[in-house]
Each structure stands twice: as structure tokens, then as C-alpha cells.
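Removed: one protein chain of the complex. Kept in place: all other protein chains.
Per-chain residue numbering starts at 1, and chain names A, B and C are given in the order in which the chains are listed.
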Amino acid sequence: MLADLIESLAKIVFIFTVNVGVFAPILGWVERKQSAVMQDRIGANRADILGFTAIGLFHSLADAVKLLTKEDFVPANANKFFHTLAPFIALVPAISAFAIIPFGGRYELFGREINLVIADLDVGILYVFALAGLATYGTVLAGWSSRSNWSLLGGLRASAQMLSYEVAMGLSIIGIIIVYGSLRLTDIGAAQENFFRWGIFLQPVGFIIYMTCAIAENKRIPFDIPEAESELVAGYFTEYSGMKFVMFWMAEFLEMVTISAIVTTLFFGAWHIPFVTDAMLLSWFSGFAGPNGAAALAMAVNIAVFFAKVSFFIWLQMTIRWTLPRFRYDQVMRMCWKMLLPLSLINLSITGLVVLLL
Amino acid sequence: MGLKLSRWTVTRNLMGGKAEDAGPERLLDGSVILTRLEAAVNWARKYSFFLYPFVTACCGMEFMSVAGPRYDLDRFGAALPRFSPRQADLLMVVGTISHKQAPILVKVYNQMAEPKWVFAFGVCAVSGGFYDNYSVVQGIDTLIPVDIYVPGCPPRPEMVLDGLLLLQQKVKQERWTDWPRGEAPVSRC
Amino acid sequence: MELLIFYAFCVGAVVSALLMVTTKRPVRAAMSLVATMSFLAGLYALLNAHLIAVLQLIVYAGAIMVLFLFVIMLLNIEEKEGKLAKNVFFIQLAGTVVVGILMVAMVVVMNKIGAPVAGAAVDETFGTTKAVGWMLFTKYLLPFEIASVLLLAAIVGAVILAKRRIDNSKA
Partner (left out) sequence: MSTTTGLGQSPYSVQVGVPAAVLKAKKVRRRLDLTLWEKLYVAEIVRGLVITSKHFFINMLGFIFPPAGKKRKVFTVYYPEEKLTLPSAYRGRPVLVAHADGSEKCVACGLCEKMCPAHAISIVAAEKAPGERYPARYTLDLGRCVYCGYCEEVCPKEAIVMSDEYQGLAQGDRNLLRFQKEQLLRPEGKVKTRLYFVRRIYSKWNY
């Protein structure tokens, strides 16, 4: 009992540190620096501590400190309770969605079977969709409670967009679920041990639809109409300043990490290295590290591989964000209901047929 | 604590009220901890300006060139334009401000959250430039407090960067007792 | 531990449901309903019915309530005093009578059916997605399809209502 508690606590602390402590602040820097490098410029590099600039990494720190000490503003006519609540509602699902994502395999360590996932739920991926549905409230409430026309329009657009894309996103995933026959993400991860059984080879269309829908769900740039700067000042968080504004930002970054993790788990072999199975890793390491050391090393390799893949997809999302221009609102809606939804339905039925026939 | 800013009530938590009733901070002015903290916060503020580009005229082109890859405003940490005044720190007034536009500018200034700075970009914003006539505001400092004046019609990107460096120097030496700066001196125009 | 969580969820569900009924502001009522749904989802999860819990969150809290909020926000419904405020006493009386009758009926029905067996044995697969899906597509296929036909009718009706255009030629 106690050991279970310690194990799950350790996993929660690990994921929380990686997400909130490492990814959230660094992604702010990555976004700036990557856009700079892509646009043939230098990017932030002046902030220094004792003459040490760390390639502009301290600019993230400067931003954080500045926003913490910035005036926290609530408009006079706003609904104060919901105005304060909204950023939290936006942030919490983004953090807690990581609970079901496996970042490594199942290993025997000191006689305990350790499964590198916080909660190995039977409903698996559906949990992420549930949380994505709840994340809508953050934006909707933020838009409504500010009592500003820009915010309200942003909130309405956000809710419409997120609801619509949730449908196509859900349907795009079902193909993968049919193929692997499980909703449990650990099962799906374990099934991709063989390189040629990776989700991207079995469900390429599903991957494209999921990626599109996930970026739309995250409201990042080709789909950032809820916060379209040229139309709606800053959309649903127009009236937010200081730390609350940063919480929306952080939620966006964390959701990006979650999307990358899900894509990695479902389509790109989770924690597996191509052509290397977990058993092979164990047998290699047990040659010099003993059974426990081998398990620990294999775990470390798994985690490293998983986060390397996650980093790649974060890079990909950043590249998409700094390459494509924004869609119009009607284009976004048309794309969802007239392209992605039928496409995912076709994909789903073809997958079902093939699985049935084989 | 609330301070009435035209129609918005502003809550202040960290800034500690108006400048005149900041007694304890004045007493502790020389204290080590407060100065160190102040220095750290000022360091952060100086490298993290979120701009509000209030672009009304041809200087906007030069503003784009400053922000673009050639001169790259992002090097100084001032690259993120926020089009909501709540989130912006630095109000860049770029271009001619006519009397019709003056109330809008004042409103935007008043809507900005503390701490805030104002940057007069180009001759028209500094003094009205050669629009010495009935319709143009003769310098935005007749409406709102301005921190940095950058002359030029339009200014070279280097001049703007000079101004930004000067503003960084100014922010570095600021005291918490300088804040909040509050309402624009002209609230109706 | 589980009991504690159960009671916390129960209290939360009841309180937020009461809040939903008593508050006069539409958005607050909607958000209270969302909270109720979430607490109910928690209760389902405690009952080992993970799929139902998640579906509760996705469908009710995630989709339907967002649409409610959407409508409330679009129409910008203000807080209003009810028109029926004059006849409050009679309404309260009527409400009490109706609730009383319902309670009595419920007690009668429950006596007839018999209380659920405490601690009924459930096997491993109870409440899993596979088990629920199997039941849904074999034993309960007909009710499932009938429900879907009902939804289809609702969708068609919605489309017809939304499609209605003002025809100038007839007017």
C-alpha cells in the first residue's frame, strides 16, 4: 500500500516537474528562438545574469518575473468569480491529461512490477477527450466573464471551434483503437514494439486528421481565430493581465506537450526504438548491470526516447505555427465539418472493413 | 484597494497603493533586501517589454523594419506585440496623432496595466512634426506621460534601438515608489 | 478512503445541484450543473463504471453544457425577477405536493423491486469498455437503435428549423 503510494507519487512528481517545471518555461523560449532562427534572425539574447546570457534563456525568466509583478486587472463590470476561475479551469485539464500517458514500459524492479504511467485507465484515451471537453469552459468562461465584446466573441468562437473539432478528433482516433483492439494507452504502446506495426503505417490518414484537429483544439496559429489579433484584439483573454494571462499561455504550451505525447503514443511507437524491443534492451543491459540495474537503465532509455519523440512533435507544431497563415472562420468550420469529419468517417469504415476481413 | 481610472476600477495587489502613501517603502529605501528585490524585478522588466504598437501612420513601416529580421527587436526581449492593452507594458505611439484620435490614445493608455511606459516614435508623435496645424496633436506628451522620445521622420531603426536601450537604462533605475503612475494627465480630450 | 471520497462527491453533487436550482443567474446555474455532472462522473468512477464516468464528462459536461452556455451567452440572458412572484405560496404548495407524491411513489416502487443487494459480487470485467460495448450491441441492441432513431429525428428537426428561410415571394 505504502509502496504503491510512493510509486504513484514519484511518477506524479516526475511528470509534474517535466511538464510545469521544464516544458512550460522552456517552450516560451523555444517558440521565440525557433521563430527567430526560422526567420533568419537572432532572437532574444540580451538578458544576462552576471554577464551570462545562456542563448536568451533568461528572457523566459524575465517574462515570468515581470508578469508576476504586473498589475492584476479585473474589469469593473466583470464577474469577478468566474473571471478568476477561468484561467484555472483552462490550466487544470492541460496538466492532468498527462496522467494516462505511458512514458515507458512495464518492468520488474526490486520485486515490484513498475508500470511507467500514472493511471493505467481502462477508458484510456477517452479520458483525454473528457478533459479536452472540460478545457472548453476555461475559454468560454473567460470570454463571458470579462464583459467585453472582444472576449465574448472570442469565447463563442472558441467554444464552437473546440466542440466541432472534438467530433472529428474522436472519430480519427477510433481507427487506431480498432486496429489495436484496446483503449488502454499502455496496450497500444506495447503493441507497437514491432516497427512495422507503428500507428503511422497502419493509420496515416488518422494521424493527419488527429494532428489537424489537435492543433485546432489547442487554438494555435492556423486555427487561432478565437484569439485572432487582427479581428478580436486578443480574443477571450483580452481583459486578462499579469499572471492570469500567463496561465492561458501555459495551458496552451502544456496542451501542446500533451498532444505531442498522444501522437507519440498512438502513432509513433510510444517509448520504443525502431527494431529494438524492451526484452532486447533488458538483455543488453543485464550483461553488466544485473537484473535491477538493467530494468532501471531500460526505463531511463524508454523515458529518454519517449521525450525525444515528444520534443520532435513539439518542434513540428512550432514549425507549423510559424509557417502557416490563419484560416478564416468559415474556412475553419468548413474544413472541420465538410473535410475532416467525412474523411475520418471514411477512414473509420475502411479500417473496420479491413480489420473484419483480415 | 481601488483607484478610479475613468470607468475602470483598478485593483492593485503587488504595487502597494499610490505613490504618496507608500510610507514603509520610503523608510526602507536603503534596505538591502528591498533594493535587491527591486533590482531583480527591474532587471526582469527591462528585458521583457510587451509592446502595444499604436501605429497610425507611415512610421509603421519603419517600426516593421525594426521588428523584422534586419534589426530584430526581439534581441532586447521586446518582440511580443500584445494587441490588448491589459497585457502590454510599452505603448509605442507610432505616427501622427490627430485630435480625433487623441481620446483613443488616452483610453488605451488608461487601459494599460501598471507598470507601463510610453515610447514616442517619430517626429509626429514627439512634437507633431511638420503637421503644425489645427488637426494634429502637437506632441503626445500633451496627453500622456512619455518616457522616450525618438525623433526622425521616420527614425532609423538604430535610433529606435537607441531609444529602447535608453528606456532599459531608465527602467533599471526605477523605484517601486515611482509606481503606480496612474491616469493620464488629460483624461478627456 | 474510498468512502471519504464518495461522501465528498455526494455532498458536492447535492450542494451544486441545490445551487443550480436556487441561483437566479443563468451562467451560474449552468456552471453549477456542470459541477453536478462532474461530481456524478466521480461517483460513477467510484462505482467501477469508468466508461460511464468518462462518457458523462464528454457528453454532458463537455458538449451539452457548453452548448447551453453558448446559448446563454449569445442571448445574454439577464437576471430577472420571475413573473410568478405573486403566487409564490401556491407554487410552493404545489411543488411540495408533487414532490411528496413522487416520494411516496418511489418508496412504493422500491419496496416492490426490493433494495439492491449490498456488496453484490462483480467480476473483473464489470464496467469495462468491452463489457459495456458487448452488452450494448447484443442484449440491448434494440433500445440502443431506438434511442439513436430518436436522436436522428431530433437532428432532422433541428436542421429543418435552422434551415427555414424567410421567403419574400410568398409574403
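The working rule: a residue touches a chain if its C-beta (ideal position, glycine included) is under 8 Å from a C-beta of that chain, and two chains touch if they have at least 3 such contacts.
As the structure is a prediction and not an experimental result, all values here were calculated from the model.
Q: Can you list the shown chains that the omitted chain is in contact with?
A: Displayed chains contacted by the hidden chain, ordered by label: A, B.
Q: Kindly state which of the options B:63, B:109, B:149 or B:176 is in contact with the chain not pictured.
A: Checking each option in B:63, B:109, B:149 or B:176, the one touching the absent chain turns out to be B:149.
Q: Hey, which of B:80, B:106 or B:123 is the one touching the hidden chain?
A: Answer from the full complex: B:123 touches the omitted chain.
Q: Touching the absent chain: which residues on subunit A qualify?
A: 34, 37-42, 208, 319-320, 322-324
Q: Residue-wise, where is subunit B in contact with the chain that is not depicted?
A: Residue positions of subunit B that touch the missing chain: 69-72, 75, 123, 126-130, 132, 139, 141, 146-153, 155-163, 165-166, 170.
As a working rule, only the chains that are shown with their structure count from here on.
Q: Provide the C-alpha centroid distance between subunit A and subunit B, rounded to the nearest whole angstrom.
A: 36
Q: So the centre of each chain is just the mean of its C-alpha atoms; given that, what is the distance between subunit B and subunit C in Å?
A: Using C-alpha averages as centres, the distance is 52 Å.
Q: Between subunit A and subunit C, what distance separates the C-alpha centroids? Give it in angstrom.
A: Between these chains, centre-to-centre, one finds 30 Å.
Q: Touching at least two other chains at once: which residues of subunit A meet that condition?
A: none
Q: Going by the contact rule set out above, which residues of subunit A touch subunit B in the complex?
A: Going through subunit A, the ones touching subunit B are 32, 36, 39-47, 58-59, 61-76, 150, 229, 233-234, 237-242, 245.
Q: Show me the residue ranges of subunit A that touch subunit C in the complex, using the header's touch definition.
A: Touching subunit C: residues 79, 82, 121-123, 126-127, 129-134, 136-137, 140-141, 143-144, 152, 155-156, 159-160, 162-163, 166, 183 of subunit A.
Q: Of all residues in subunit B, which touch subunit A in the complex?
A: These residues of subunit B touch subunit A: 7-15, 40-41, 43-48, 68-70, 72, 74-77, 79-84, 86-87, 89, 113-115, 180.
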